[in-house]
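So that we are looking at the same thing, I have put the structure below in C-alpha cells.
In this view, the complex is presented without one of its protein chains, the others remaining in place.
For chain A:
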Amino acid sequence: MSVSPSSAPLIALRGVRKSFGHLEVLRGIDMDIRKGEVVAIIGPSGSGKSTILRTINGLTPINEGSIRVGDIEVGDPKLDKVKLRHRVGMVFQQYNLFPHRTVLQNVAMAPIQVLKEPREQVEERARRLLAEMRLPDKADAYPGELSGGQQQRVAIARALCMEPEVILFDEVTAALDPEMVKEVLSAVRKVAEDGVTCILVTHEMGFAREAADHIYFTDRGVIVEHAPPQTFFTEASDPRTKEFLSKVL
C-alpha cells in the first residue's frame, strides 16, 4: 500500500500510560498510523503489545494520555462504543468464535444485531468474505468442525464483515500448527492489500518484514524504536532491539 507521508494519521496515540494495580504496563506510548498502513508491533513477551492493541479499540481503558481514531477520542467518557467498534475490528490469538453459531452466523451476527443492518445484505457480504477467505463451503459448519487455520480465517471474515477501517491482529498465528500459519498470513495480507489499515502484533519476523510498512519495537511498556522494515531489521540501533532480534532471527 502506498501511503503519502504528509496525510494526517488515522490513529494517533500520545503519551499513553496504563497500569494494572501497581504494575505499569504502558509507560508513555506514542504512535502515528496512517490510513491504509500496515504496522507490526514486535517485542518480548509481557512488553505490552496486546495491551497497546486493546487500548486502541477501548477494550482496556487507559490511565493517561490520549488515543484518537479518526475523529473518535477513545478516552472520551461519552464515547459511542458501537461507533468505535464499527471502525476498529479485532482478531484474537484464540479465534474466539461463538461455538453455538454456524460460520455464517458468526460472521453476520454483529452487523445484523449491533449495527442493525438488513439481514440479506449482511449475509450476502458474509458469503463473499468467506469466499475471499477461501472458505465458501463452510458457511453452515460449526466452528468446532473446522481446523485452527480455518477458524482463524472465519474470525478475520467476522472482523471484516463489520466493514472496519482498522483491524487489530493479536498474534493471530501463534496458536496454529506451522502448516496453517501460511494460509492465515496470506489472509491477513489480502486484508492489507484491500486497503484496510492493519496493526498486527506478531512473532513472525519474516511476515513483518515483507508485509509491514512500519515496525514498532516495544520493551517493558515503551516503544524503544520504530522504522520501516528495511531499516529496522538491518540498522536497529538500540541494544535492546539488537538483543531481541538476535534471538528471533
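Keep this in mind: a contact is a pair of C-beta atoms (placed from the backbone, for glycine too) under 8 Å apart; a residue touches a chain by one contact, two chains touch by 3 or more; residues count from 1.
Basically, contacts and distances are computed from a predicted model.
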item: Hidden chain of the complex, named as in its UniProt record, picked from "Linoleoyl-CoA desaturase", "Transketolase", "Polar amino acid transport system permease protein" or "Methylamine utilization protein MauG"; value: "Polar amino acid transport system permease protein"
item: Among A:Val114, A:Ala131 or A:Ala174, the residue in touch with the chain that has been omitted; value: A:Val114
item: Residue of A:Ser19, A:Ser66 or A:Asn96 touching the missing chain in the full complex; value: A:Asn96
item: Touching residue (missing chain; options A:Lys49, A:Arg85, A:Arg125 or A:His214); value: A:Arg85
item: Touching the absent chain when the full complex is considered, from A:Val25, A:Ile41, A:Met162 or A:Val224; value: A:Met162
item: Residues from chain A at the interface with the omitted partner, ascending; value: 57, 59, 81-82, 85-86, 89-90, 92, 94, 96-100, 109-110, 113-115, 144, 155, 158, 162
